[in-house]
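Note that one protein chain of the assembly has been removed; the remaining protein chains are unaltered in position.
Entry: subunit A
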Amino acid sequence: MSNLALFPIVIPLIFAAVLMLFPKNVSMQRIVAIAGVSATLVSALFLFSKVSTDGIQAVTLGSWPAPFGISMVSDMLSVLLVLSSTLVTLFVLFYSIPTIGVKREQSYYYPAVLFLMTGVNGAFTTGDIFNLFVFIEVLLMASYALIVHGGEKPQLRESIKYLLVNIISSALFVSAVAYLYSVTGTLNMADLAVKIPEIEAVGILTVIAVLFLVVFGFKAAIFPLYFWLPGSYFAPPMAILALFGALLTKVGVYAIMRTYTLFFTMNIGFTHELLAIIAILTILAGCIGALAYFDVKKIIIYNIIIAVGVILFGISQMNAAGVEGSIFYLVHDMLIKAALFLLVGILTVIFGTSDLRKMGGLIKSYPLFGWTFLIAAFGLAGIPPLSGFPGKLLIVQGGFEGTHFWGSLVILATSLLVLLSVVRIFIYAFWGEPAKIVTIDRKHYLSIFVPTAILVALTVVLGAGAELFMPFVSDAGEVLLNPSLYIDAVLKE
């Protein structure tokens, strides 16, 4: 038994605690924060190589045997997500150094980001449903701090709503855990996967499964529970928004993915049918929002919702193509969403506004930025060979192989709408009559453009080199489709 699975959780925690000791020394804050995230990235890479050679890594805290103690389980899916979330955080940190402002840096911005990482990595790694609740609370607490960080008026107003929605969903989470415990008598995910098929009362378990869908749906922003997202995500500065857009909803998606493949499989005809319908409605609602606004932030925020729908549709099919597609798309979406938010962040810096109608003609003065944006936009919509394509292809294939061919048709049709929504930004901002721009220092521009461009380049690598990544994705998919692999790894330890 190796403790490697705990490192991506513990390292950011320690660094965050250290960072809180000297909040006023900005240059030290930056160095230590980047060192912390880099160390986490290195440990995640080690964990990744360990998992890909030796299979699932399970750690039981305090060496209590598996169903009694808390298990931390790192399978291929969770390690892929830990790796990509750490990578995204690193680039967002590089972006936030020049943009976030010294005042925020001096008031515990970096510790909050690292605490957020602790929660996110923990939620991806845990193998216990109550521990998942605790890690989600850790990341929510950090996100409360980040969303209100700086204390501007819109931030204060929106964070009240964000806080309230999350408190209600947390209370529902505790209630759902209580019901699950009273029916099954265990909270360890592997043990649940053993016990649930033995229980004959399928009706009550279906109710619990739907309750969990509601709980995780609040976090993941599925239809009709996404109402809080556009307003809340609009308020904080762009670096924080990129972090939220790339990581927070993905935790909810991961939780649905895990619970709906590992143990809530007793009544697939109802629960997964429901999931498929909700996923399609989520995509449609997101598309309406993405096309309705002239605000670049809003357009990308609604694209988060669309991606959540696409990923969940793949999961609801429960076949190899659908699940593998969802995993690939999840990793792709983390990277591309962060990249797009950072790109529109640069746009708002250059134009001094996020209103599309006040932008125009940027391609002459910033050609490289323009083409980078276009590549990211094509990647989001899934134009081959960019990274959105392989995932979406597999998800659509999964839908055709399953019973929901209509869902695949909707995904194909809405891909065009997604493309339209982001290309609209390109057309308005880069073509046409040059609009008034804020003159920014070349050095400052490069310091925010370079990390963004590298992130876009990474998504291109992920798409063009999909053949290289596919073995890992199918490894991850295999564990999801055969719960016995997961159960054996945890309980036989």
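Criterion: a contact is a pair of C-beta atoms (placed from the backbone, for glycine too) under 8 Å apart; a residue touches a chain by one contact, two chains touch by 3 or more; residues count from 1.
As a working rule, contacts and distances are computed from a predicted model.
Of the candidates "Na(+)/H(+) antiporter subunit C", "ABC transporter ATP-binding protein", "sn-glycerol-3-phosphate transport system permease protein UgpE" or "Molybdopterin dehydrogenase", the chain left out of this view carries the UniProt protein name "Na(+)/H(+) antiporter subunit C". The chain that is not drawn here is touched, among residues A:10, A:26 or A:141, by A:141.
Contact with the chain not shown here comes from a single listed residue; of A:156, A:446 or A:468, that residue is A:156. Residue in contact with the omitted chain (choice from A:17, A:174, A:412 or A:438): A:174. Across the entire complex, the residue among A:231, A:361 or A:384 in touch with the chain not shown is A:231.
Where subunit A meets the missing chain, the touching residues are 130, 133-134, 137, 141, 144, 148, 151, 153-154, 156-161, 163-164, 167-168, 170-172, 174-175, 177-179, 181-182, 187, 231, 234-235.
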